[in-house]
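Here the complex is missing a single protein chain, while all its other protein chains stay put.
Right after this comes chain A.
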Amino acid sequence: MIHLLGPLVLASVLAGLGVYGILARRNAVLVLIGAELLLNAANLLLVAASTLPAGGLAALGQATGQVQDPLIPGQSMAIFVITIAAAEIGVALAIVLLLFRARGTVELTAVQELGEASATYTETPQTAKANGQ
């Protein structure tokens, strides 16, 4: 027997840390680390929920409460979330790399304009760096 309290508290702590990491960091790669922590908090909740019998909390105290859902939704969805997270981080890091090539920096506060060079585009790698100082 194991208390469900522990996994739930750990998931909340990781979610809080992930939000802090996303909001407080200036380097784009470190913002992504915060996003990974958030995704892992969600995953931990899914896996913790998969220890409940079919029917969830309501079925726990009943006689039928020992039947397991044959589709194992919690763990299957956790695997899907990990896959989606891998796809997400691949695309996100490609965009960060593109940002570094275009502006010479990955500091999010230094990048004030989106898009590529155009008539109204004023940022070059040099001015982007100067703005970030």
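Some notes on this structure:
As a convention for this text, contacts are C-beta pairs under 8 Å (C-beta built on N, C-alpha and C of every residue); 3 or more make two chains touch, one makes a residue touch a chain; residues count from 1.
As a convention for this text, contacts and distances are computed from a predicted model.
Remark: of the listed names "NADH-quinone oxidoreductase subunit J", "Phenylalanine--tRNA ligase beta subunit", "(2Fe-2S)-binding protein" or "Branched-chain amino acid transport system / permease component", the one matching the undisplayed chain in UniProt is "NADH-quinone oxidoreductase subunit J". On the side of chain A, touch with the chain left out of the figure occurs at residues 1-30, 32-34, 36-37, 40, 43-45, 47-48, 50-52, 57, 60, 68, 70-72, 75-76, 78-80, 82-91, 93-98, 100-101, 106-107, 109, 132.
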